[in-house]
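A protein chain is absent from this complex, but the other protein chains hold their places.
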Amino acid sequence: MFSEIIKNVKSNTPLVHNITNYVTVNDCANILLACGGSPIMADDIDEVEEITSICNALVINIGTLNSRTVESMLKAGKRANELNIPVILDPVGAGASKLRTDTAFRLLKEVKFAVVRGNMSEIKTVGRDSTKGTRGVDASVDDTITEENIDETVKYINSLSERLSAVVAVTGAIDIVADGTIAYVIRNGHPFMSKISGTGCMLSSIIGAFCGVNKDNFSSATAAAVCTMGLCGELAYEKMKKNDDGTSSLKCYLIDFMSKIDAEMLKEGAKFEIR
Amino acid sequence: MFSEIIKNVKSNTPLVHNITNYVTVNDCANILLACGGSPIMADDIDEVEEITSICNALVINIGTLNSRTVESMLKAGKRANELNIPVILDPVGAGASKLRTDTAFRLLKEVKFAVVRGNMSEIKTVGRDSTKGTRGVDASVDDTITEENIDETVKYINSLSERLSAVVAVTGAIDIVADGTIAYVIRNGHPFMSKISGTGCMLSSIIGAFCGVNKDNFSSATAAAVCTMGLCGELAYEKMKKNDDGTSSLKCYLIDFMSKIDAEMLKEGAKFEIR
Partner (left out) sequence: MFSEIIKNVKSNTPLVHNITNYVTVNDCANILLACGGSPIMADDIDEVEEITSICNALVINIGTLNSRTVESMLKAGKRANELNIPVILDPVGAGASKLRTDTAFRLLKEVKFAVVRGNMSEIKTVGRDSTKGTRGVDASVDDTITEENIDETVKYINSLSERLSAVVAVTGAIDIVADGTIAYVIRNGHPFMSKISGTGCMLSSIIGAFCGVNKDNFSSATAAAVCTMGLCGELAYEKMKKNDDGTSSLKCYLIDFMSKIDAEMLKEGAKFEIR
């Protein structure tokens, strides 16, 4: 299944519009090219609708949001909805400031997202009942996904997915991608990936590419993207260790492997189960 | 001829003011240092004139333009014109949105450029008759430069160069640099360079460095920069293939070779003809 999905990416060059932060934007551009896609970055309110309209997907990342770009995100998101172009939300830092939390809620209210991806803390923030300003009952799940709390977490993600009408992807030591019906529990990746900036942002952009040309099944496309990214991280970590390199080499190898991975490698290396 | 030009760059440390996009700006800074120049990035309207005035060249790149930075571009460009400092235009994405196309036209109307560099699609957009809002007759040339349409394309680029009173550089599988009188047809580079973000932006910054200290001949300086960049890309590709690396390593090697290339290597590796 993932084979077909990654082949679609490699053969269709999905064009992905990113309204994203200025910290990791270069990495997002390069990993999109590496995976077989093509990046466009544009955030002025006078052009975001036009740019979105020529793309296969829109990725909204609130990493270094400001009052100007938030309006552009909303405008682009609404246009994407009109044109049935999948929109991905990466609520970077939701929970760390009122501005980020409020912006995430506003985006979720005014734009329909195909996928919301974050770490557990961000996803739990997004999962709160915004009208009550408090944590929803569901949010009693732990911040870290472990073998012990997988079932409970899957249940939470599934229910959140239904409430948001979006695939929800939580990434961490174990990753979960769920759409309310099916849940992928993914064990690719390596903890050392957290020592490089932007792995989350890059993954969100890659999810945009995967969903953009696999519009019939966003949950599978997202799970395939998560496995692909994690597998590239594992291969990069092995190479780094073998060469006794450090974290900057790890980032370089991660993108290198993204430019080399294919359906065969993904089939062999993907580690997931369906619950 | 190119030997003298690259030696001037290496020995004079051209200072280049870049008003550019936040996607590839770090690569532009590093490749400018690698080639022997020095980068300054500044985009606030209250300082761009001062910064430009201490530089050897100004590079305007509309990659992630916004209403604030467009005004800074215009102001810096006009100041550069007053001081006889060469200005380079990289009309990134012209044609992809009305804002970009209009901004490119506005810049070309209000600022005199030494060089305009883009891919064929961007250059054709810039070459339209802006007052008519339609493609000019010339724009019937193909979007891809091939061995078959070189003469026709050279003719088009020469005529556009005369109309804009600027050297025009079109980069792609084959590159053309023309000033209305002389046209360089350049065959350096490797198709795989398109798999890394920012090769066009980096080239525009390099052209700024080359023109900034070779003010007597912008077309030769631009052609030398295009050959140098392409040659570094070839060398980087060979190293990447030999080591079985991927696209992030390719970018690293590209900048590495820019920091190592000299007049001798350029003389040996430059592949161009004059038409």
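We call the chains A and B, going by the order they appear; numbering starts again at 1 in every chain.
Assume a residue touches a chain if its C-beta (ideal position, glycine included) is under 8 Å from a C-beta of that chain, and two chains touch if they have at least 3 such contacts.
Just so it is clear, the structure is predicted and the values come from calculations on it, not from any experiment.
Colleague: Pick from B:Asp44, B:Glu147 or B:Asp262: which residue touches the chain that isn't shown?
Modeller: Checking the options B:Asp44, B:Glu147 or B:Asp262, the one contacting the hidden chain is B:Asp44.
Colleague: One chain is left out of this view; which of A:Arg79, A:Arg100 or A:His190 touches it in the full complex?
Modeller: Considering the complete complex, A:Arg100 is the one touching the chain left out.
Colleague: Return the single residue from B:Ile5, B:Ala29 or B:Ala270 that touches the missing chain.
Modeller: B:Ala29
Colleague: Tell me, which residues in chain B touch the chain that this view leaves out?
Modeller: These residues touch the chain not displayed: 22, 25-26, 29-30, 33-34, 39-44, 46-47, 50-51, 54, 68, 251-260.
Colleague: Against the chain that's been left off, what residues of chain A make contact? List them.
Modeller: These residues of chain A touch the chain that is not shown: 21-24, 26-27, 63-67, 93, 96-100, 194-198, 245-249, 251-252.
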